[in-house]
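Every protein chain except one is present and positioned as in the full complex.
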Amino acid sequence: MSPSDLNSDLDSDLKQQLAARLAHDLGRRGFLQAMATGAAALGVGSLVGEAAAAGEPMRGGILKWAQIVSPDTLDPHFTGSLGAIKIHNNIYNGLLKVVYDGKAVSFVPDLAESWKMVDEKTHLFKIRPSVKFHNGDACDAAAVKWSIERVKDPVTGSPHVWMVKDLAGIDIVDPLTVRIRYDKPFAFFQVAMTGATGRAGTIVSRSAVEKFGKDFGRNPVGTGPFRFVQWKENELIELERNPDYFEKGLPYLDKIQINLIKEPTSAVAAVLSGQVDGMDACPFQFMSQLRANKNLNIYGEVEGNYAFLGMNNKKGPFEDVNLRLAVAFAIDRNVLVKQGYFGDAIPAYSLISPPMNGFYDPNIAKSGRGQFFDLKRAQEYRAKAKEQGEITVNYIATEAFTSNGGSGSRNAQLIIPMLAKIGIKVNLDLMDRAILTKRRNAGEFDLYDEAWQADLDPDETIRPEWLTGMPWNYVGYSNPEFDKLVIKASESVNQAERKKLYYAAEDLMMQKDAPIAVLAHTKVYKIFNKRVEGFKYVPVDLMNMHTVSLKKL
Amino acid sequence: MLMNAALIKLLQTLLVLLIVSVVAFFFLKMAPGDPVMLLLGSEYSPQAYARLMHELGLDQPVTLQYLHWLGRFVQGDWGISYVTRDNIFKQAVLQALPVTLSLATLSLLMALTLGIPAGLLAALFRGRWVDGLVSSLSVLGSAFPSFYLGIILIWVFGVELGWFPTMGFVRPWDDFWDGLYHLALPAITLAVYYTGLIAITTRSSLIEVLNQPFIAAVRARGEPMVRVVGVHAMRNVMMPLVTVIGLQLGGLLRGAVMTEVVFAVPGLGQMITTAVLSREYGVVQAGVMLTALFFVMVNLVVDQTYRFLDPRLRAR
Partner (left out) sequence: MKSFWKAVSHQRNAMFGLAIVGVFILMAVFAPVLAPYNPTEQNLEFALQGPSAEHWLGTDSFGQDVYSRMLYGARLALGIGFASVALGLLGGLIIGLSAGLLGGRVEWALMRLVDAILAFPEIILAIAFVAVLGMGTDKVVYALAISFVGPFARIVRSDVLQVKARPFIEAARLMGVSPFRIIVRHLLPNVLSSLMVQAGIRISTAILLESGLSFFGIGVVPPTPDWGLIIAEGRGFITMAPWISGFPGVALALLLIGLTLLGDGLRDAFDPRSGGH
């Protein structure tokens, strides 16, 4: 079937709408300019986008990078960790991939050759011919269908099943064409189909999964530019070049070695001493030093994320909405940005973050929307609270390094004196990650903090986290009106309509209910030394090595 | 008679190991949190949780879990790691243990090479500045937290001067010199403590030996000082030295834990601490059993040497 047989008008119109949400707009450019000025003021070495390669890229070589957060598994249908995603995006492909031109993010076909939206619920993908998995199996329509259906299959038990919940079926139109049908329009669809944070749309090899079963996460087989070689526990992960990769001429590197270094300062030392060629997330306090270093290139911008302080809505003193609102307005975000993130963040007024073009309001600071520091207003709410007099609460935290470069208890230690100002005495309860997970999941806390990261669309940044009864909704937020707005927004593909719905939902959540106090949107950095060329930065916390080559210095 | 004593000692050792395994198992079980929650991350359903708990056998009564583990362990089946899905025996004994042993061995060799001559000099030039220097440096060495020293070494020698790699591990049996090069900084960190100890022990026992009458007799015979010290004296210093080294060998393994984390060396220490924090019961058991076994064996050897040394303890 040739493309012209399909209803191309409808298709391009719909895609236009979908794409418009992620297209460039004035606000974002202005924001970027501010970032660039700021970066220039800090010193040399700050780049957005790709490093210019002089002449033909050199072939071969090993690139080593240091990573502080170890991956949990390299099975994309099970991983929840960005530490794993950035690695597995070199091993697998999705039907789509995310590209960034320095101004806007867009979704383009990757494993697929073309993508047509037949109508709001139906998508047609033509798959590239002659693509092979690393074990030699053909990656055709049947392979794609099996992989996506694996996510939906309850026997698999994948936590990403929500992305394909409304999947009605996948038809094999011909050996290289699949038609994916949903019951309802799904605005999140294209994100779900990317090979990176999408995960549901990351295509895995059927025979490998059947062969390795539960161990597939330690023996990944995909179609990507690099093949898996080995994973030495607590030590390193090694990938090697896939000579049969479908993008002709790529990759350039022979091997990739990911050194798993748990101690953040040791990882930074490894980069500074040249022992590794780069690192992903890095403790924020080192950023100024790294930026000043003439041998390093820094890539990074504010990405689709937000950090927040969660308050237990179901139990304890924070059941009282006035107390929560008091907290929300008592926190000085600028202090957090300066002292907690060392300037590498911006205050967050609501959940939607800058990369979400078309939704993010660059003038939100002046709009009066959302949450912000206003001590007087906080005290007014505090005076209305049920419990007057000093309240004592606990704040659970762990010292484990977080993947966005933050440090475990730092935010807590900055927030605690701020809450003291409104008569709330906070006891910091430090514990190891296992205990924190247990208490957080069981709702045995008053306060805790968290960050949701690498989101590209308001749907993934709001729905799975805050809808009533969702597993990540640890604070127990429940507002049926809010739920209705968010669900409606997820089922529409009209950007203007969605924006209105999300703003209404945010207003409810941020200024009426305040189940959380939103804190900041952080920058996420990738650091490479000058030997590394061709790195294309994508603001979804990715370490894509597809186009990377090493320069002879 | 001797065979019986040896048999009794063996049974005692086994009993101690058994107690260690029980204590480790039940104690870690008492800690809140479980590996399933950590494995499933932040996206899971109660059904997935229940299912994985059942698959891993974690929904059974704790005592039963222990007995299952024990039964398999003694048969050589150490289980599968929840996280890596790899054979624990392979991970612990074939991968992690040799790493820690090579680190410990190198540290010990460094400590001996530096410590014995230092102690010797201090004893021979007793009371003079050499003695004072050695003694004070030895005390200084024992006072530094190994993690702090490690970080300083990384930044000064690894980053600023660039003399040594700051992290990572190359197996010396794969590539000897590169392996040593990577082990250098962590081994130095670990060795600092023991160099001092060995120096001081050498010094004090050498002083004691040199004061013995038989030394005076040998010197009166006209033997050169080098022979007096090198042959006659050192022979008698060896024994207490070996005892001290043996006693500290257990401690060497423990010091390795912190050093391994700072230098990203994938040894037993790192394996166990990571496993405790992720509630990997099987891995913790394996690691604890290995270190306990090692410690107990060293103790046995030291006990025997001690017995050999001190006739008073022999008559029993």
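Each chain carries a letter (A and B) given by its place in the written order, and its residues are counted from 1.
Basically, a contact is a pair of C-beta atoms (placed from the backbone, for glycine too) under 8 Å apart; a residue touches a chain by one contact, two chains touch by 3 or more.
Values in this document were obtained by computation on a predicted structure and should not be read as measured data.
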Residue, one of A:D119, A:D183, A:E210 or A:E399, that touches the chain absent here: A:E399
Identified contact with the non-displayed chain, of B:A123, B:I151 or B:A286: B:I151
Selected residue (touches chain absent from view) among A:L430, A:A451, A:M470 or A:I487: A:L430
Where the missing chain touches chain A, by residue: 264-265, 283, 285-286, 288-289, 335, 338-339, 398-400, 407-410, 413-414, 417, 428-432, 434-435
On chain B, residues whose C-beta touches the chain left out of the figure: 12, 15-17, 19-20, 23-24, 27-28, 30-33, 135, 139-140, 142-148, 151, 155, 204, 207-208, 253-254, 257-258, 261, 269, 272-273, 276-277, 287-288, 291-292, 295-296
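Heads up, the rule we're going with is that only the chains that are shown with their structure count from here on.
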Length of the line joining the C-alpha centres of chain A and chain B, rounded to whole Å: 42
Chain A to chain B touching residues, read off their complex: 66, 72, 79-81, 157, 159-160, 214-215, 217-218, 231-236, 259-263, 265-267, 269-270, 272-275, 432-439, 441, 464, 471-472
In the complex, chain B residues that touch chain A: 31-35, 37-45, 47-48, 51, 83-86, 91, 95, 151, 154-155, 158-159, 162, 165-169, 261-264, 266, 270-271, 274, 277-279
